[in-house]
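Structure below; questions to follow.
For this view, one protein chain was removed and the others were kept in their places.
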Amino acid sequence: MTGAWSDPVAWAALAPLFALAGALLVGLFGRRWPEPLPGVVASLAIAAAFVVAAVASVGLLGRDAGVALTLWPFLPVAGLDVSVGVVVDPLAATFLLIITGVGLLIHVYSIDYMRDDDGNARYFALLNLFVASMLVLVLADSLVLLFVGWEGVGVCSYLLIGFWYRQRANADAGRKAFIVNRIGDAGFLLASFLVAATFGTLTIADANAQAGSFAFGAGVLTAIGLLFLLAAAGKSAQLPLHVWLPDAMAGPTPVSALIHAATMVTAGVYLVARLSPLYAQAPAASAAVAWVGALTALIAAVAALAQTDIKRILAYSTVSQLGFMFAAVGAGAYAAAVFHVFTHAFFKGLLFLAAGSVIHALHGEQDVRRMGGLGRRMRLTGSSALVGTLAIAGVPLLSGFFSKEAILGGVWNSTLVEDYGSRLLFALLLVTAGLTAFYMFRWYHRVFCGESRLARDVAAKVHESPGTMTAPLVVLAALAAVAGYLGLPAFAFPNWIKSWLAPSLASVGALHPPLWVEWLLVAASVVAAAAGLAAGWWIYERGRGALAERVGGGVMGRFARDGLGFDAAYRAGAVSTAEGLAAGLAVADRDLLDRGIAAGVTTASWLGRAVAAWQSGFVRLYALATLIGLTALAVVVAALGGRA
Amino acid sequence: MATFTVLAVVMVVGALGVVLLRQPVHAALALVGTLLALAVTYVTLEAHFLAAIQVIVYAGAIMVLFLFVLMLLNVQRSIGPQRSLPGLRWAAYATAVVLATAVALVAFWDGRPAPDPAVVSLHLQGGSAAGIADVLFGELLLAFHLVGVLLLTGVVGAVALVQRHDGSAHGAPKAGGPLPAPEGPVGSGRGRKRGALAGGRRS
Partner (left out) sequence: MTVPTEAYVALSAALFAIGAMGVLIRRSAILVFLSVELMLNAGNLALVAYARHWAGFDALAGLSGQTVVFIVLAVAAAEVAVGLGILVAIFRDRSSTDVDALSGVRL
């Protein structure tokens, strides 16, 4: 065991400890530190974790297997031996790099964004704690430890969404996120129970190994897969549990960037990817995953068209992109999904940080209808936002293009969901890609281009954000531009990321159509992107923007803006029921308990008054009472025959 | 037996007189009668010394003290039982009757054989002073001393209670003498209605 620690790959297990140490230090003492110190300490903790992650990743190059390390026994129960351990393999290392790398950039960004906030230390402590939990989730070797990290990120998400808890709306948003997550967690627990019952183990590697010996499409595997889908849908905001993510924008923008774009929401994708051997054996469950993803992608894209808040557009966009990732893991293209997680972390994180930069410069304005023309005044923010927009739209040669192309190709060529409508899935995703390009163009244009619709007093003070905020933007923009070259289309080019991830993921056979079909698919996605951007240009740049916005404000638009009725349905169904129940119980509490107790009180005081009559101060009454007592005694003795 | 009956009747009548007579002085005199009859009863019970003491101390000293205070305070005829607490009278009557009956019954049911009078006389020696002294200074010596302390306390207390704090006891006598107004000369209570002597309600 000690020998294993000499292996630099194993040092990745220290990453969560660095983050946790940062969280404790800043959490316990940060309140008394002068301003940038909490942020700097927190950033250093993440930097240390990043270094360890990088070292581990380098160490994994050229090896075909990862390192599995058991740290200590946890639950040695007969028949189910659970211990705390880590697995550091390419999949884990990829996520480690994303979490610590993007996390470090966001920490640095936050130093200026959260300047002068009362809860500065609390913010950084929570952010570090979040990173620690996410790292535990990613490194876990058993479902139990994974769940610990799963819950940890849920709690930190709740605390950070409701960071400015003094506004009721923020606290409500945090609560909504937590409750919806909880539904997913129930799925996770049920699935874990089923895994333990079926495979007799909660260690992921063992469960995956045993899954292969089950019949293809076995019912129990499908059941496990569906339950884990429920869990992933809750955490990654897929239908029907996606309603919390748009509201989660109530938290500070760096939080939205880190948690709700780059890391926590990808935990669902990670879960399915980790269990890929199991899903590969359960096509029905995989198909469910894929369909949930595709439908979510489309619906969220439609909703994004009608949003007017700069962050809510991005939130729905995140939901939509996650749908893409789910479609990919459902279809068996696990590497493509993880690749998209990788690139999405860069461009979505970039877009959120740019939005934060804008909000910061406009002193809290978040309505895109009151923005415009900012690209001229905030050059760095504007240009990096442009890079991000083009990347997410799928413009060729930027990272988003390559990862989206990998997903589309993977879905079309999928053998796993071939019988479940893989071509239809492809079509949905293609349309969504077009919509994505369109609404992202709209986002960019409304904020940075055209004439300024800013309020007069705000317009005077607009300026570019300080260096600690724009530097991460530049770094992320660079990554969003070039990261795609790690995953060139596999059919014709060396796809490095696929071979890097291969040891961690199940290999599912794919169709290999002739080369021209593959190139046609690539062309199709380029056309979709182009169409979306062109439509955006035609409407917004060519001056029909006002008309379009009026349409967006109409009945259909409002329906879309309100999340296509999901929130309303939940409110009518679940929330009203709960409130009705609470009101009923309140009546019972008030009328039964309170009145009952009041009646008791009245009785007691009546009794007291009755007895108080004996304390009249009327001496003769006392004397009479004494005499009566004595007489009673005499009578008793007499009654007993004179012998007492 | 006859003696006993006569004495019993006298005592009960006297007791009823104490309780029921209107004039306070009459009530006090009724009590004196009862006490004297009691003293005679003691004699029949071979407690001669006690009988003497009863007459001297109780009827002679205590009742005289009572009469002094009665006249000092000039208590007029007492107001009969009023309706201050309705039913008190009847409750009192009933309770008293029940109590007496119960105790009497107990006594009769738990009856022991009467003692042999010869033996009693031998032992009691007529309840002479010598016999009582033997016990008082022997068996009950502690009680005797405590009674002494009690009497001392009583004396001190009584003096403290009636002392005046305005110094007039030691200074020049106030007009009207050491007695507080509105009492006039002892016994002339008639016509002196002011001062609520008749036990009128106050405060």
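Labels A and B are assigned to the chains in the order they are written; within every chain, residues are numbered from 1.
As a working rule, a residue touches a chain if its C-beta (ideal position, glycine included) is under 8 Å from a C-beta of that chain, and two chains touch if they have at least 3 such contacts.
Please read all numbers here as calculations on a predicted model, not as lab measurements.
Engineer: With touch as defined up top, name the shown chains that contact the chain not shown.
Structural biologist: Hidden chain contacts in the full assembly come out as A, B.
Engineer: What chain B residues would touch the chain not displayed?
Structural biologist: 1, 4, 8, 11-12, 15-16, 18-19, 24, 27-28, 31, 34-35, 38, 41-42, 44-47, 49-50, 53-54, 57-58, 61-62, 65-66, 69-70, 72-73, 75, 78-82, 84, 88-89, 91-93, 95-97, 99-100, 103-104, 107-108, 111-112, 114-117, 119-120, 122-124, 127, 131-132, 134-136, 139-140, 143-144, 147, 150-151, 153-155, 157-159, 161-162, 180, 182, 195-197, 199-203
Engineer: Across the whole complex, list the residues on chain A that are touched by the chain not included here.
Structural biologist: Residue positions of chain A that touch the missing chain: 612-613, 615-620, 623-624, 627.
Just so it is clear, only the chains that are shown with their structure count from here on.
Engineer: Mind checking the centre-to-centre distance between chain A and chain B? Centres are C-alpha means, answer in whole Å.
Structural biologist: Result: the chain centres lie 98 Å from each other.
Engineer: Quick check on the complex: what are the chain A residues that touch chain B?
Structural biologist: Result: residues 618, 620-621, 624, 627-628, 630-631, 634-635, 637-638, 641-643 of chain A touch chain B.
Engineer: Under the definition above, what is the set of chain B residues touching chain A in their complex?
Structural biologist: Counting only chain B, the residues touching chain A are 84-85, 88, 91-92, 95-96, 98-99, 102-103, 105-107, 109-110.
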